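Notes follow once the structure below has been shown.
Complex shown without one protein chain; remaining protein chains in place.
Let's turn to chain A:
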Amino acid sequence: MKSLAELKELRNKVQKEMKKRDQGTKAEIIVGMGTCGIAAGARDILKAVLAEIEKRDLDVRVTQTGCIGMCEKEPLIDVKLPGKKRITYGNLSEADVQKIITEHVVNGNIVTDLVIARHN
């Protein structure tokens, strides 16, 4: 280690991964992973979410949830931005996932035509 600056540079590089264990508030994407969701392709949706987040280097928490009773609309994802309403999107394709992440998660604009529910 040659300098404090070099240490800090290394810190920035290795910090990203550790943020997974950070319990603070940040954007959250929740993928419906009940049996119904998985049957409708939720595993691929989850992978698409992860790929997109990685591509854009976003600090987003990805979690899963079980069946929420809207099985015919699966695959589903919820997007929850800090301090905002939780939005549920349904009948998704992998392309929709990219769109939701670009427009909603990054820019804060809800993708209205894909929304199936808004929660408080």
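Operating definition for what follows: a residue touches a chain if its C-beta (ideal position, glycine included) is under 8 Å from a C-beta of that chain, and two chains touch if they have at least 3 such contacts; residues count from 1.
In the analysis below, contacts and distances are computed from a predicted model.
**Q** Hey, which one's the missing chain according to UniProt: "NADP-reducing hydrogenase subunit HndC", "ABC transporter permease", "RsbT co-antagonist protein RsbR" or "Pyridine nucleotide-disulfide oxidoreductase"?
**A** Going by its UniProt entry, the chain not pictured is "NADP-reducing hydrogenase subunit HndC".
**Q** List the chain A residues touching the unshown chain?
**A** Given the touch definition above, chain A has residues 1-4, 7-8, 10-11, 14-18, 20-21, 23, 30-31, 33-35, 38, 46-47, 50, 53-54, 61-66 touching the missing chain.
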